[in-house]
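See structure below.
The complex appears here without one of its protein chains, the remainder shown in place.
For subunit A:
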Amino acid sequence: MSAENTAERIDAAIAEFFSSWDIFTTILVIVLAAVLIYPLLTGRDPDTHPFLLARQAQIARVRQPGQSAVYRSIDIPHGFPLRAGLGVKDPGAPRWTAGRPGDLRDIWRAAVRGPVKDDGTPTGDQGKILTILGREKVVEHALDDLTLGINVIGQYVKRNNGQSVAVCLSNSVELLSAIFAGSFYGFSTTLIPYGLPQDKLNSLLSKTSADHVIAEAGVLDLDAMQSTSQSIKNVIWVTKPSSEHMQWSANAPSGLSLASWHDLVQKNHRSANSEVLPLDKDSQVPPVSIFCPAANGGYDLVKYSSENLISGIAALQATLARAYKLSSSDILHPTTSLTDSYTLCWTLAALNSNASVSLNSVAGDNVDLLQATALSRPTVVIASPSTVQAYLKHPDTTLPSGLSKHMSKRTLRAGTMPAKSAVTLSSSLARLRVLLIPQSTTLPANTRLSSATLHTLRTHLQCRIGYALTTPLVAGAVAQTNILDYRDKGDNVCVGAPLSSVEISLSGDESAMDSHTPRGKITIKGPAVVGGTTTLDIEGQIDHDHTLLLH
């Protein structure tokens, strides 16, 4: 009886509770349902597993006294060789072999072959190299035409018994062609930064033992050069299309023979010349030397062996995780000079991945990012820290504020990249997916970008960022932030985990080393390091997530 009573009472209570259902209740229930369902429809998994960001490098279990343990990229466990090769698979090689390490020639071969299908047969299309001239003109180069140039210049230098070629060009296809010509025809190339004053240029040239110079028409004072660098016997002018009618090869000083790149290529235009030289596994690829700016304002000549460059290229390629790899739909645009190994390695990596490359002769430390990318609308951009800072400070750059900023930050904190905003979509950076920023150790510390600045950049451009620590003696980079790491570390300058081509350790006081976050001078070892090992002047610290902070 009482049980029935209780049941009845509960029933009545529930009935009364729901009897007050009205229009507001319905609205509330609809809102509640919307709040519950919305994340199911729009929610995305984070781009990478949070644990991969919480521990970004592997630590060795034993350390030397006075040094920290050795830190390595998570791809390469301790005790295994660091990444030194591209894993080039020759046609006909068994499918599951690791592949050859490869050299620079294999990169050009891969670029000319074009992307391959799963079974290894080429799809038939190729990447392109675009040259951007001024604000309006884009010249598209077919890779077969460039192969012709590589062969013609290579044969010309070989005919003149050239051993070493100095290259003084802005970012251009001729600069890349000269490097490849050197690797195919066995002469070393020395890259000289573009835009130096005449006397500086001559003093750098005299430090090389070059017998050939490839330079932009008119930038060299031949008489002065002859007196300072006696070894130079041949000069190849690269003429701009607008000045091709001029007789650049006339009036040569005695003992110097002048030729024009353009004329050489025109004269030797035979179909046999536009085929890539066949595979030659016995010959070595000569080194590529670069005059790198030093911290004291001078220039140091750094000689990168082919192995150094290949290791750097392979490791940089590996920093783009599987779903974000460079592919034939990408356009890489370096706004930094190709006479910097980071830029050169990425450009070669793009060619190796059959991506397109767009080159602009205006390149360096302070470039207008929007103007430089206006014509090619690249998907991957390399920009120096000062270029990025100038872009953020530019009056036309409207940084997001209020709700959109809050929403972007929220999405980033959840580990996903927000969709491109209308502002970004209307700019020339609409297709930008990865922004690469090299921070050279030779740049002053005030150019460094804090983690917060990178975060602002991410919320603004909605692109992934790789902020790399580079140094002249390491091909490629020492360390680079994980492009999927969207965390904001405030004012700390974080350059991420070591690349798979190097291992780093810190050295300093034993008290500072006996810690989970040791701090000291950075020592780098690995196949990408010129001479095998080097120690930097700057101080670094390992963070709790095993990334490198700069102090």
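Keep in mind that, in the parts below, contacts are C-beta pairs under 8 Å (C-beta built on N, C-alpha and C of every residue); 3 or more make two chains touch, one makes a residue touch a chain; residues count from 1.
Everything below uses one rule, namely that contacts and distances are computed from a predicted model.
K.L.:
Hey, which one's the missing chain according to UniProt: "Cytochrome b5 heme-binding domain-containing protein", "EF-hand domain-containing protein", "28S ribosomal protein S35, mitochondrial-like isoform X1" or "Alpha-1,3-glucosyltransferase"?
P.N.:
"Cytochrome b5 heme-binding domain-containing protein"
K.L.:
Can you work out which residue in A:N5, A:S20, A:T398 or A:N446 touches the chain that's missing from view?
P.N.:
A:S20
K.L.:
Would you indicate which residue among A:A12, A:V29, A:A419 or A:A452 is in contact with the undisplayed chain?
P.N.:
The single option touching the absent chain is A:V29.
K.L.:
What residues on subunit A make contact with the chain left out of this view?
P.N.:
17-18, 20-22, 24-25, 28-29, 31-32, 35-36, 39, 50-51, 53-55, 59-65, 68-69, 413, 487, 514-516, 544
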